[in-house]
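Missing here is one protein chain; the remaining ones are kept as they sit in the complex.
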Amino acid sequence: MRSTIASAVLALALIAGGAAATSAQKKPEAAAQSIVVASTTSTQDSGLFGHILPLFKAKTGIDVKVVAQGTGQALDTGRRGDADVVLVHAKAQEEAFVANGFGVKRQDVMYNDFVLIGPAADPAKAKGGNDIVAALKAVATTKSPFVSRGDKSGTHSAELQLWQVAGLEPQKAKPIWYREIGQGMGAALNTAAAMGAYVLADRGTWISFKGKDSLAIAVEGDKRLFNQYGVILVDPAKHPHVRKDAGQAFIDWLVGAEGQAAIRSYKINGQQLFFPNASPSG
Amino acid sequence: MPHPVFRKDPPVSGAGALELIVRGDPALLAIVRLSLLVTVSATALASLIGLPAGALLALARFPGRTALVVAINGLMGLPPVVVGLAVFLLLSRSGPLGSLGLLFTPTAMVLAQALLITPIIVALTRQTIEALWEEYSEELSAMGVSRGSAVATLLWDLRFPLVTILLAGFGRAAAEVGAVIMVGGNIDGFTRVMTTSIALETSKGNLDLAIGLGLVLIGLVLAVNALAWGVRQWAGAHAG
Partner (left out) sequence: MRLEDITLRAGGSLVLDDVSLPLARGVTTVLLGPNGAGKTTLLKVAMGLVAPTSGRVDEATACGGAPRKAFVFQRPVMLRRSAAANVAFALRAASRPAATGEVDALLARVGLGSLGSRPARLMSGGEQQRLALARALARAPGIIFLDEPTASLDPAATKAVEEIIKSMIADGVTVVMSTHDLGQARRLADRTAFMARGRLLETGPAGAFFSAPATREARSFLAGDIVL
């Protein structure tokens, strides 16, 4: 018995070993430098990384692995030390991250803007306006359906701040027209299309979103719709294994002339999505 | 990792999805290859642990055995996302096994899937072996066969049912998304597999591509099930 079971076990071990070995063939690539960047799903979905990361890799040979999550989760990933760099768009949370000792320094990288997306029927009569606060008030007054990401993301924080400026707190009152889905930007747009609802989206995801159906931009251009991105190196003092040299190289490239140019050159349908605004002092 | 063609020039009709498959789009193939690698490795690992454990559980008698059998049967229904969360917490740098640096790697995905399907393999193996052992043990001991040889005989005669158990484990692992997305991070070109790609492309509104991947995945699951059926038929005809 022992010999038969042993040989069966050996056969399986060989299979497992073989599989592991073929996956190890990927290792030589990874043994070349790589870093993990925790960023947001909206940034990932915009396609920005697909454009700029190959440029960075060509220059430095460093492989950037992006784990795209909600802002809250991305910062948590940085807190746990599971990422080397954090790139999100929630300034207050980013500054708290650094203040609490998890990050070295926060730097501006770029901004994009939010737009209020609405259904063709436009029950709140918000279309064509450039005052986001007035539009939100109208949505509330007309009780038009509104989809919120409800996931502690940067977009979600921005949305809540705008409601606050409008003097409303639907996330607390939870009226029936306010639908929190707890998911990312793509899912929110899908839901809004299906429900004929309003939704606050970042322009990047909106432009590259494929299921627009009868949704369209209702309000844009309001300065309060600016969405600032910040990049932070996870503090190696807190997590010694952080690849700080490669991580810093990425940050330096991103805020330096080349990275900023790369960001500027990313276009969808001829439209620029992100506006680099790193300050020269870094 | 070459910039995937489908991201910039998405298919505009459902037929586009099939076109990607037929054309053998390299990015699509890379995702399929990674999916197979992860799930095959996970199945191999789970079998290495699960087959002997199931055999042991079938044949040994010890206090608490019944409770263990019930518990393992229950673990078959582990929600993948819960397994993913557990493995995530284990492998995170802030977790107990953080120093291994395995989070967001294909290895983590293999571990999570293996953890998910091991109870299935153990439970089904136990059931299969126990049933046949009840029949075989007395007859074999009357033939003067030692207990060890009897077990080996049993396992050899069960080789086809055991293969179908492995296929069942494979099918379950191939279909799940909750575990691998948590511990893999769905990193483009590194930890992105069929199921996580489907979730991602759907959330981006790329339904055509998501459907294309879905067709490949369904095809795979059907093929595995057909194989299992074929094995059962062959075994039935040749061994009874």
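So that you can tell them apart, the chains are marked A and B in the order they are listed, and the count of residues begins at 1 in each.
Rule of thumb we're sticking to: a contact is a pair of C-beta atoms (placed from the backbone, for glycine too) under 8 Å apart; a residue touches a chain by one contact, two chains touch by 3 or more.
It should be emphasised that the depicted structure is a prediction, and the values quoted were computed from it without experimental measurement.
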{"item": "Displayed chains contacted by the hidden chain, counting the whole assembly", "value": "B"}
{"item": "Contact residue for the chain not shown (choose from B:N73, B:S94 or B:T153)", "value": "B:T153"}
{"item": "Identified contact with the non-displayed chain, of B:Y136, B:F170 or B:F190", "value": "B:Y136"}
{"item": "Hidden partner chain, residues of chain B it touches", "value": "132, 135-136, 138-145, 149, 153, 157-158, 235, 237-240"}
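Simple rule for what comes next: only the chains that are shown with their structure count from here on.
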{"item": "Intercentroid distance (Cα basis), chain B paired with chain A, Å", "value": "31"}
{"item": "List of chain A residues in touch with chain B within their complex", "value": "1-5, 8-9, 12-13, 15-16, 19-20, 22-23, 26, 36, 41, 45, 47, 49-50, 54, 65-69, 79-82, 183-187, 189-190, 205, 208-212, 239, 241"}
{"item": "Footprint of chain A on chain B - complex, ascending", "value": "3-4, 7-8, 10, 37-38, 40-41, 44-45, 47-48, 51-52, 55, 92-95, 98-99, 101, 103-104, 106-107, 110, 147-152, 155-156, 185-188, 190, 202-207"}
